[in-house]
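What follows is subunit A.
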Amino acid sequence: MIDIKLIEECRDGNFNNFRKLVELTSPFAYSVAFRMLGNEDQAKDVVQETMVTIWQKLKKIKTSQVYKTWIYRIVVNKCYDEMRKRKRNPEFVADEQTWGVISNMISEGPSIALENSEISKIISILTERLSTKQKAVFVLSDLEGMSNDEISEITGISKSAVKANLYHARKSISEKIEKFL
Partner candidate 1 sequence: MKRKSIKLIVSLILMFIVSCDDPETVVTNYVHPDGSVTRKIEMRNLKNIFKKSDFQVPLDSTWIVKDSIEINRKGDTTWIKRAVKQFKNIDEINLAYKSDSGTNKGMLRQVGFRKRFKWFNTEFRFSERIDRQLSFGYPVKDFLNSEELLYFYSPESLKHEKETGPDSLKFRALADSVKHKTDLWSTKNIVSEWIGKFSDLIAERAGKDMTRESLKAREDEFIKVVEANDKKFDSLWSAGIILRKFIGEENALKYKTEADSALGSVTKYFFVSFKDYSVRIVMPGKLIGTNGFIDSSHVLLWPVKSDYFMTEPYEMWAESKIPNTWAWIVSGLFLVFVLSGVIMKVIKKD
Partner candidate 2 sequence: MKPESEKYDNVLNLLRESKPVLDSTEDIEKEVIKRITKVNHSQLNLPEIIDFLFGWVYIGWVRRGLIAASILLVLVFVFQQGIILKRIGMLSKQTVINDKESVSTPTDEIEKLLMVYKNSGRRFPSKTITISEKQMKELLEKVDELKNKYKELENIIEGDPELKKLIEKKQIETNRTKINL
């Protein structure tokens, strides 16, 4: 995904190469951030913060191979910070009309691509009762397709804890889906 050579060059402090790195890294960083936060602006902020941190600490990573995991870890941590700040804000509450829209989308089949606002709505409704960790594990596992080992490394929690959190997350989401769809 990311050229190892490019990372090595960025470690030498080359701005132009870093531009390329930002360009390549931002989309998947944004994907995780947006799926976790459900807000475009906040996700963009997290991406920005992540990129600044990457620049500052790029020299610290010992090998370029661990780059991806490392970035995910930064993004997840930034999202945690953001979610902690957001706790005071009112949660998104879904009404019957919203559930109807979601139901229609699902019935249309997986061929259609949802817009950002729609993705945001769905994820927010489905994960509103999840803890921060459960949400992170769910996003990384079921949406980003990562293994439990990778998730454990990114989030810093044990594999068994990953499994437990994932189980609870899936159960909660399934219950919601069954109840409203």
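Basically, contacts are C-beta pairs under 8 Å (C-beta built on N, C-alpha and C of every residue); 3 or more make two chains touch, one makes a residue touch a chain; residues count from 1.
Behind the choice of candidates: all candidates are chains of the complex that A comes from, given by their letters.
For clarity, every value in this text was computed on a predicted model and none was experimentally measured.
Among the candidates 1 or 2, the one that touches subunit A within this complex is 2.
Within the complex formed with candidate 2, the residues of subunit A that make contact are 15, 18-19, 22-23, 26-27, 30-31, 34-35, 43-44, 47-48, 51-52, 55-56, 105-106, 110, 112-114, 116, 118-119, 122-123, 126, 142-143, 145, 170, 173-174, 177-178, 181.
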